[in-house]
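A single protein chain has been removed from this complex, and every other one stays in its place.
Note that the chains take the letters A, B and C in the order they are written out, and that residue 1 is the start of every chain.
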């Protein structure tokens, strides 16, 4: 127990620091009165029981855990619109406080299950009392609808230990389509909001000239 | 500025206390390994500029503000499933740390705009350094899909000062339907999850008997 | 482990709620630009290992724990000046969100060890998902110097399992005297600050008359 706690302490630290950093982005957007591409940020260290499960399922020896499991530290950025995902990805790429190891785009190409999300694996340096330690962090970026659906799928996968029966799978499929539809309708509205904003701004500038 | 701050201090206190209390419910569910009906809780004190706007729009004199504006302090409970709303409402009704003044059910009967949400107006006692003060608090309970849509509608209303043009209104209507559809598909899955859980529990009990 | 967690959940909830409530007092004072009698507030649930130790040392059966141990939930208010303790005690007495079961004044009459602090035992109602539950809470009120000394004594007691050797005891005694002296010198300054404030206020009022 104690050993696990000591192993995971820098991961907890990385999650805490990145939560403050990513939430700070949101605040900066709000203060600059631009549309913020970030709705909310969550983070967690993988629970010990899940680590043990995954390690035994994937045949990973304990001394290879930190190198092989890329999601011991996990951050999630949830956006309102599909288009915001790209904005967030660019922002993450422009930062200098970590290195990006890998990017996987499950938004353009969803998984067969229906899962959509943009994944980035970061190499994040934590300053510990024993010196600097680089930590792998998985960052997931997705819309609220994608997030909602993924939560449901995750708990069903958990129930059926990954072997979801055909009829349930079909229902999951339908809800994935409904989530996708919601994202599409929201994208259409988003353009509306943007155009509305342009009109308002133009009017204000004309008002100043008179 | 100073006067507003002093007026709003007990409202901020009420919001802070209720956030801890309602988030505590979520934690209790998680520790008891039951499905938690609460996905997340947010809270805010109405910004001063919005208070002034609303007061002048509704012709409310400043000394009637606290009695007439029921949403100076606002809390929101967001659920995964439509069915969770009822569970949360019952929980709120059973508490003894405030009085319920009014309930409005915009879930069974949505507004013409498409808005769905369950509202409760609470009378919450705050202990201040000048004695007890009772505060009106508006509590909104809604699913993630309802919440998502309501956020969009709110910002469009703000842009168009309440007079959303017909074509935008139509698009909003369509996204409201998409949100409703997502909630329905999720409800169907929810039953699946529950049935699955029953089967699992039954199996486990049979396992014990052998 | 699981059982302990379920037992302690309402205690954690009480500590979280009271931290927000007592920190709120501090904020109210700051906004009203009065001297705040509260420097900071801390809280904790007693660690499980300490509960087991204390129960076995005092021969308390597990089903009597909640009734016999009054400090499963502990809150601490730390003040700048000795005089602030009385102000805080009055404030606590005037609140209506809990009942006071007992008060012990180790400030007027310090323990033989040198320990000084004002203790209040509260009966605090927590709203759980199974209904209201009343929780015993120990509230300690002390100055920063008292707090500093108590922290040191606590860790020495822990080292020597309560049997501190005579020479160490003497050193502890001397540091208790130094802490007491600091509190006395600070009280003298405090009067200075107050008198200074009176002069300033009088001047300002004369200024207005001219």
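Here is the rule we go by: a residue touches a chain if its C-beta (ideal position, glycine included) is under 8 Å from a C-beta of that chain, and two chains touch if they have at least 3 such contacts.
Note that the structure is a prediction, hence the values are computed from the model and not measured.
Asks: Tell me the shown chains the invisible chain touches, ordered by label.
Replies: A, C
Asks: Out of C:48, C:62, C:101 or C:178, which is the one that touches the chain we can't see?
Replies: C:178
Asks: Out of A:127, A:151 or A:173, which touches the unshown chain?
Replies: A:127
Asks: Could you tell me which of A:9, A:42, A:113 or A:187 touches the chain that is not displayed?
Replies: Checking each option in A:9, A:42, A:113 or A:187, the one touching the absent chain turns out to be A:9.
Asks: What is the set of chain C residues that contact the non-displayed chain in the whole complex?
Replies: Its contact residues with the unshown chain are 80, 144-145, 148, 151-152, 155-156, 159-160, 168, 171-172, 174-175, 177-179, 181-182, 184-186, 188-189, 192-193, 196-197, 200.
Asks: Would you write out the residues of chain A that touch the absent chain, in ascending order?
Replies: Spelled out for chain A, the touching residues are 5-6, 9, 13, 16-17, 20-21, 24-25, 27-29, 31-32, 91, 94-97, 125, 127-129, 131-132.
We take it that only the chains that are shown with their structure count from here on.
Asks: Please identify each chain that touches chain A as well as chain B.
Replies: Neighbours common to chain A and chain B are absent.
Asks: Mind checking chain B against chain C and telling me if their interface is mostly the same residue numbers on each side, over half, or mostly different?
Replies: Here the answer is same, because the shared fraction of interface numbers exceeds one half.
Asks: What is the chain whose Cα centre is as far as it gets from that of chain B?
Replies: C
Asks: Roughly how many whole angstrom separate the Cα centroids of chain A and chain C?
Replies: Using C-alpha averages as centres, the distance is 42 Å.
Asks: Where in chain A do residues touch two or more other chains at once?
Replies: Residues of chain A touching two or more partner chains: there are none.
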